[in-house]
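Input: one structure, supplied below.
The complex is shown incomplete by one protein chain, all other protein chains being positioned as in the whole.
Should a chain be cited, it is by its letter among A and B, assigned in written order, with residues numbered from 1 in that chain.
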Amino acid sequence: MGNYLASIPEKAQELGIIINNILFEGFYLRKKLGLIVNPIAGMGGRVGLKGTDGIETLKKAIKLGAKPWAEDRAREALKQLTRLKEKIELITYPKQMGENVAVSCSFNPTVIGELSGEMTTAEDTKRAAREMLDLGVDLLLFAGGDGTARDIYDAIDLKMVVLGIPAGVKIYSAVFAANPTRAGELAALYLEGRIKDVIEAEVLDIDEDKFREDQLSIKLYGYLKIPVERGYIPGGKSPTPVSEKYNQEEIAADIIDEMSDDYYYIIGPGTTTKTIMKMLNLDHSLLGVDIIYKRKLIGKDLNEKQILEIIKGKKAKIIVTPIGGQGYVFGRGNQQISPKVIREVGKDNIIIVATRRKLQTLRGRPLLVDTGDKELDKHLSGYYKVITGYRERTIYKVST
Amino acid sequence: MVIKKDGKTIVHPYIPNSVPEVQEEMLREIGLKDIDELYSGIPDELKFKGKFNLPEPLLAECELKRHVKRILSKNKTCEENISFLGGGCWPHYVPAICDEINQRSEFLTAYAGEPWEDHGRWQALFEYQSLVAELVDMDVVNVPTYSWGQAAATSLRMSCRITKRDEVLLVDTISPERLAIIRNYCEPLVKVKLVKHDPVTGMMDLEDLKSKMSNKIAAIYFENPSYLGFIETNGKEISEIAHDKGALSVVGVDPISLGVLAPPSHYGADIVCGDLQPLGIHMNFGGGLAGFIATRDEEKFVMEYPSRLFGITKTIVEGEYGFGDVAFERTSFAKREKAKEFVGTMAALWGITAGVYLALMGPKGMWEIGKTIMQRSQYTMKKLSEIDGIKAPRFKAPHFKEFVVDFNETGMSVKEINKRLLEYGIFGGIDLSKSFPELGNSALYCVTEIHTKEDIDKLVQALREIIEGKR
Partner (left out) sequence: MMKGGKIKLRDFHEAKWDEPIIFELNRKGERGILVPEVEKEIEEEVGDGISVLPEHMIRKKPPALPEIAQVRVLRHYLRLSQETLGATINIDIGQGTCTMKYNPVINEVFARSPKVTELHPYQDQETVQGALEIMCKLDLFLRELSGFSRFTFQPGGGSHAIFTIMSIIYAYHKHRGEEEKRNEIITTLLSHPSNAAAPAVKGFKVINLYPNEYGLPDIEALEEAVSEHTAGFIVTNPEDTGIFNPRIKEFTKIVHDVGGICAYDQANANGIIGIIRAVDCGFDLGFFNLHKTFGSPHGCGGPAVGAVGVTEKLVDFLPVPLVDYDGKKYYLNYDVPHTIGKVREFYGVFPVVLRAYAWIRSLGAEGIKEVARVAVLNNNYVMKKILSEIKGASVSFPKTKHRIEQIRYSFEQLKKETGVSSEDVIRRMADFGFHLWTSHHPWIIPEPFTIEPTESYSKDDLDEYLTTLKRVVEEAYEDPEKVKNAPYNCPIHKIYHEPLEDPKKWAITWRAYLKKRKNWE
């Protein structure tokens, strides 16, 4: 066999080796990993970047010693992927938007696109994401904060699987891994096909309209698809845990089983709550509040006033789920369910739903409420029967 | 404190660290003076302060042996007598190698190790799954559950999950013990209804089945051979009636019959269950049971097994086999799926033993044992029928291994007859008068490959004397 190979010209041998690699790699095909770094994440709010004002603020911030740490965080994550160097194609944007980090980790990246100027902007992030989508990237890793997540969402919505490397100051979105190392690990497992479960996670960021009115409010902007590890252990004494989608469907089935025709159901935003609407085949808003009565849609994407109009004097229940990575049940992304609404419905009629995985990510920390009314928050604190599966409840603490 | 007897300190062989000096050394390393301090997290009121009324320990092994042997000597075994008892636990021959393997300390004491260091256990169980699969002619077999009754109950709940229905039909000639288990396992989520049998042949009454079958029924369950020993020859029709309404056909089998009898998968069965006890496991006073479940290799079946399924896989080294749990990723929840059942320690060692048995027997052995059992039981039936007053078999159908012996015309109850048979050193068949009152004074007799002509003739002679003596 050896002699035969030696007689074939070199290029053909190379081809042979490539074919060999593809055929006999076993289970690893050449996947495409996208990398976008937002170099100015964590250096002062996203809001300030619009226009020259923003750039001046930034220059000031850098002069005062703010360091671009997103690149360091990205590097930490990428280190977990170096063992897959030969097996994946790393696609990234020039210089500080990913190329620098990739090269410093000894990757040989495919560099696409171009930067708009000396300082990177939200537009650069969006353009990069769109271009990577066009190239069929299997997983997009991005380093940044809520603002970066929002840019990615604006660009690609649910069309690509992504994962955030946390590099922001305070992060509300649920699309980030717990830390950069974990982000890199999850990315590696996903590219290897070791984990397949992909869920829709919330993208939250500062509500700009309210911010201009000097109010700080966190708004739910949309969802991104991220890979999750279920903590699957083969060979254990117990059966395999279920996928997130299955868990959400179970929960929805439980709610539907227990639904009474006497009550109006106020359904808050979140993929778990919206599964209820899907299972009833009802039109619904993804990011807003809907109301059901007798299993029919009564109102879609309602504001506080509209909700109150519908439920005034009637029996009603609120169904909410923790939104974002901090575990807020009220106050982050569902402010339409205002203190007035909550008071009208009553604490006993609040139903909290959450997947088991979601509760686990809290690592024992309580669920949180921040309605804006401190008295109400205190009143709402306590233990709740959270619906975590079909005919399954978990007693969990809610705190302020 | 250490164990004290009459003021003397005892170091027990089962507790290496009951040596007082070692305890002191260890306590010192932890920084404590007394083991009691380790229990300080438990409130005093919960600690038992009385004296347990347990007998004095038999500390010397020879004392223990003497004591236990004395109690056990009160037992009279099926080896010392001739037993015709069956009914879910049968006297078959256990090859010496089966005992040799399940006595190996590694297999006896292993538990939940991983695929790489407990590789032998995984392979042995995969092989058992594969060997039983050939016997039932299906591609998926589970790691054994507690017993046939449990396997049947689980098969029925699986059927409910697969068809999304919550009623099941059982033929009324099934084992009363299995019926009790199934009833408890199904209540309250699954309704259980019985289908009548033909009083002449014993087989399922197909008209009754048709009338009770509907698209609310998840499955029809019957046993082949029946608990009462006759062979259900209408399997194909039964399966068709079920499939016609979208229900499943679930059959419970005696695996030792499958060398000569067609396996249920050949007459439309969707789920097959049964007991491994005849395959190289001693009776153990009813403790030697192990239930298996087999299905086709289709996702909709595989995803419903609550028990473990061992699969073969590759390792990072070329050409090496490895084994692991088949993991089913449930992605979509279907309504009315209220429970997936549970999994835990069940009957794995018996599974390995059954594998060894089948490997020893091979296809020829399974044919021969089926044949010899048929011959011996038919001989017994023939000879018994020659006694005035006895009808054997009661049912007009072919039988395998077991058969109902009708004593109604003898004027004696089965209880009386069995008491008299004891005097001859014979254990007579199971008294069916309470569990199947329509059969009156009848008994279930079991004849296997271990019953010689001499044994059978002794039975016939004894019964002749007992019955004719009465007249």
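General remarks:
We take it that a residue touches a chain if its C-beta (ideal position, glycine included) is under 8 Å from a C-beta of that chain, and two chains touch if they have at least 3 such contacts.
In this text, all values refer to a predicted model and were calculated from it rather than measured experimentally.
Contact with the omitted chain, checked across B:Y221, B:F333 or B:W350, is made by B:W350.
In the full complex, subunit A touches the hidden chain at residues 26-27, 80, 181, 193-194, 231, 233-234, 236-239, 241, 356, 359-360, 364, 382-385, 388, 391-397.
One rule holds in what follows: only the chains that are shown with their structure count from here on.
Chain geometry summary: the mean Cα position of subunit A and that of subunit B are 51 Å apart.
Considering their complex, residues 26, 196-197, 232, 234-240, 242-243, 245-246, 249-250, 253, 390-391 of subunit A touch subunit B. Every residue of subunit B that touches subunit A in the complex is listed here, in rising order: 112, 114-115, 306, 314, 324-325, 327-333, 335, 337-338, 340, 343-344.
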